[in-house]
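A single protein chain has been omitted; all remaining protein chains appear in their positions.
Order as written gives the chain letters A and B; numbering starts at 1 within each chain.
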Amino acid sequence: MSNGTKTQIRRIEQFRDRWTTFGANTGIKEISERLSPDELRKIEIFEDYKDDEFLKKISPDISIATWNKGAILFEEGSYIDLAFFILRGKLEVYIEKQRQLKAMATPIFDPFRTAFKPPSAAKKDGDEKVAAEPAQTFFQTQINKQLRPGTEVTFLATMDFDLPFGSEKILGPGEFFGETGAQIGWPQPVTVKTVSECVLVQIRVPALRQMKSKSKTIKDRVDKQYRETSLFSQLKNTPLFFGCDDTFLEALRDKVELVSFKPEKVIATEGEPASALYLVRSGFVKLTQKLEDGEIVVSYLSKGMTMGEIELLIEEEKNWLFTASSVEDVELVKISKEDFDKLIQKYEEVETLLWESAFSKIQESGYSKKNLNYSEFINTALLEGFVEGNSILMIDLNVCTRCDDCVRACAQTHGGIPRFVREGEKYNNFLITRACYHCRDPVCLTGCPTGAIRRARVGDVVEISDKLCIGCSVCATKCPYDAITMYDTGEVWPDDALPESNRGNDRRLATKCDLCYSTGHEPACVINCPHGCAIRVGKIEDINELISQSQNG
Amino acid sequence: MVASNACLAAYIANLIFSEVNPGNVWGLTYGSIATILMVGAALYGLRRRTMKISTKLGLGRAQSWVQYHIYGGTIFLLLVFMHSGFSLPSGPLNWLLWILSIWVTLSGIFGIILQKWIPKILASGLSVEIVYERIPELVEEMRANAEEVIKKCAEPLKDFYARNIQPALGTPKTRLIYYVDITGGIQTQLKQFEYLERVLSNEDKQKLQSLESIYKTKLELDAHYTLQKALRVWLYAHVPLSLILLVAVALHLYAVYYY
Partner (left out) sequence: MNRSEKKRKKGKITPLGLSIKTGYVIPLSRRWMIILGFIGSAAVLAYFYFDSEFQKNDFISAGALSSNHADFEDDCISCHAPGDGVTIDNCSSCHEKTSDLKLGVYSFKTHYLYRSADPVRISKDTLDKYHDREMACGTCHPEHMGRSAAITRVTDEKCIQCHEYDSFNRNHPEFEFIRSSTPDDSGLVMTHIRHTTFVLQKLTQINSIDSLFSVLKKRTGSSEHFFEEGCLYCHNPEPGGKNFMNLNFDRNCGGAGCHLNDKAVEGLPEFNPGKPKVPGVESLQTIKRRGGPGVVWAYVTNPSLIVREDGEVSKNPVFHKDPWILENLKQIRKRIYGGKGLYNLLDARYADLSISQARIDTFYSSAISKLQVYAAELRFRPELNDELTKITGLLRLARRQMQHPGLNRSPDAFGLPDYNKDLTVKERERFLQLTNDLTDAQGPECAKCHLVENASILNAQADQDILIRAEFDHRAHVLDRRCTECHEEIQVSEQTLKMAVANLEEFKLKYPNVFAMDRSATQNIPDLESCRGCHTQEKVSNNCIACHRFHPNKENRSSLSYF
């Protein structure tokens, strides 16, 4: 057998791997071979791309799948790394479990919700314990199997579909969906099921990203879709606007401007007049205040949080109370002061709501210069990525006997090789280990050429597929927390390996903590800590409490 | 605590009724319970070595096992004494058992004390946290850094480095002083740096400062090295002998039931 044929077979296998790793669905009747550039260009969305080489490059991540009638593409709460384009057939989009899961979006869909609820309480709604829910759906049982009862799971829904609760929507040929969730790596808010036999073009994230950067049409399409569907939901989902009338929000939606900042750029400066209301789409914003000669961090903003409402609403505070700067790549929704004022005047009843909301926010977060401890903590949290992590492995060094049982346990559950290094920065009495944080917004996902690193279908787990990883170490370089380790398997890439440049080289793979998702139990490091000092924490409040508890003995 | 008190109470109540010796019902009961406790405590060692399976089977958290290991082990010794009626053993095997039981339990208790005490001083007194296995290579790296710093600088500093710093950066050192003072008497040692600082140029002062921080960190690494070593070494006093104890108990059971 010639080398070329072998490579071809390998290519086909690798191509299949990419598609078979997509979930455990059995609904696919048929999946196409890898498509040639010509074949691709026959499809509407690829018409723009004239470059054969480009299409060849992305073609492993594109396939045409024929789905059976009544098959479920994905369910609410699951992660997908695909966008779908419908060639033939009809699909049904609906929300079944949204209410049961009490995901963050729930209050919006609740038609009976009228009373004002402070943001803090609303925020807690999003963190309901899954296990406490009575109705067990397929999705929930899947989760329950994998997570210890009582584990808090946060479902942040992306708004690919702006769909009222209980209603449904039919999608037909020519429609493009799933791309927002796939791109941002957030769970789907809806379930999609085929009504008839469907032929879908499936595009995986790596291809999607490249397509977006290459073609303005696609970018516009995506942005437009975001504005039309997601933005409205996101606005509605913003604590500040809880309870506001839909007409107001629609009006607001049309006025907004989408802005983005590079890391460490100043968005607003303390003392300067406030000119806009900002809503964070993604990334983190650091809020600092001047104190004596220096400045201290007082708070941070993450997705869904707003700034500027105090300055815009309260007459006495016309200037920014703090300096806001981006910690990383930040995308914001900007509403200018003028637009905001106009809207407020138009919708007077909204003003009261906003007032109350803003007031409680002041009480809640207390933009204060007094609490230096908290400030230091917030600063560290931003530096060390506490704000990002869904599950950070921290070790209480006051108790830890350095027995390394956590590492041993990890190694034993992962075929003899540990998946984290028990070293890292020491914060107070805690060691922040170099175990994957399972970030809310995982930057490691963005550069992966094969999509080997991805969200596991449920939960917040970020996993790396051994089959797909080609050892390019992009994710390892991107991870700010050194949590991804290039592990030398001791093997050599085979002759038919792809990409070809790998052949004959040492087979190094990106590896990291998968929260024992693959083995289906609570993280082994935590279970096997003999002194209970290995702790997984996912919320910044919890970390703060943990540390203050430890300090107070 | 409750259990050990209960055991003692049982024993005292027992003394009122009848004599306790290894041969009678009471002695045998205590002996059996002690054996069960010991095997249970030993199972923790097994669990540590089969973490994959135990985790998968959901055999409980290691912490609970350790709790059992500690309390079970302590009560074990108490029961051993009760088993022998608080008298000295007779016969070589029984002496061996007696000594091993005491040794294993006491070394365990010693370990608990170490495990409670050392992490506290490591966490409170030191600014870095280091994996024990990495200490040699980090020391190596620090020495390389220091050599880099010292390459181009004035003679007094070079001299000072050669005399005072270089020897310290050689290898990880075990210094008993860390048991008493976790800083390893750093304040007095830094005095030398202060004095030298007066005579150096600004550029060299900066170099001295980075040397100083390397030196400080090295001392901390030594502290980690010394104390983490203690945390590891005590196990050698505990685990091998506890294995021997297991075998000796098996032999004891064989001797008792076979003969």
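Here, a contact is a pair of C-beta atoms (placed from the backbone, for glycine too) under 8 Å apart; a residue touches a chain by one contact, two chains touch by 3 or more.
This structure is a prediction, so every number in the text was calculated from the model and none was measured.
K.L.:
Have a look at A:E175, A:E197, A:D329 or A:E425 and name the one touching the chain we're not showing.
P.N.:
Per the contact definition at the top, the residue touching the missing chain is A:E425.
K.L.:
Please pick, from B:K56, B:K120 or B:R134, the residue that touches the omitted chain in the full complex.
P.N.:
B:R134
K.L.:
Of the residues listed, A:D48, A:E331, A:D404 or A:D542, which one is in contact with the missing chain?
P.N.:
A:D404
K.L.:
Kindly note down the residues of subunit B that lie in touch with the hidden chain.
P.N.:
Within subunit B, the residues touching the omitted chain are 18-19, 21-24, 89-94, 96, 127-128, 130-134, 138, 141-142, 213-214, 217, 232, 235-236, 239-244, 246-248, 251-252, 254-255, 258-259.
K.L.:
Could you pull out which residues of subunit A are in touch with the chain that's been left out?
P.N.:
Output for subunit A: 294, 296-297, 375-376, 379-380, 383-384, 404, 407-408, 411, 417-425, 434, 480, 482, 485-488.
The rule is simple: only the chains that are shown with their structure count from here on.
K.L.:
Nearest whole angstrom, what separates the Cα centre of subunit A from the Cα centre of subunit B?
P.N.:
43
K.L.:
Which positions of subunit A touch subunit B when the two form their complex?
P.N.:
Where subunit A meets subunit B, its residues are 397-403, 405, 408-409, 412-413, 421-424, 426, 429, 431, 516, 519, 521, 524, 527-532.
K.L.:
Within the complex, which stretch of subunit B touches subunit A?
P.N.:
48, 51-52, 54-56, 58, 61-63, 65-66, 115, 118-120, 122-124, 127-132, 134, 228, 231-232
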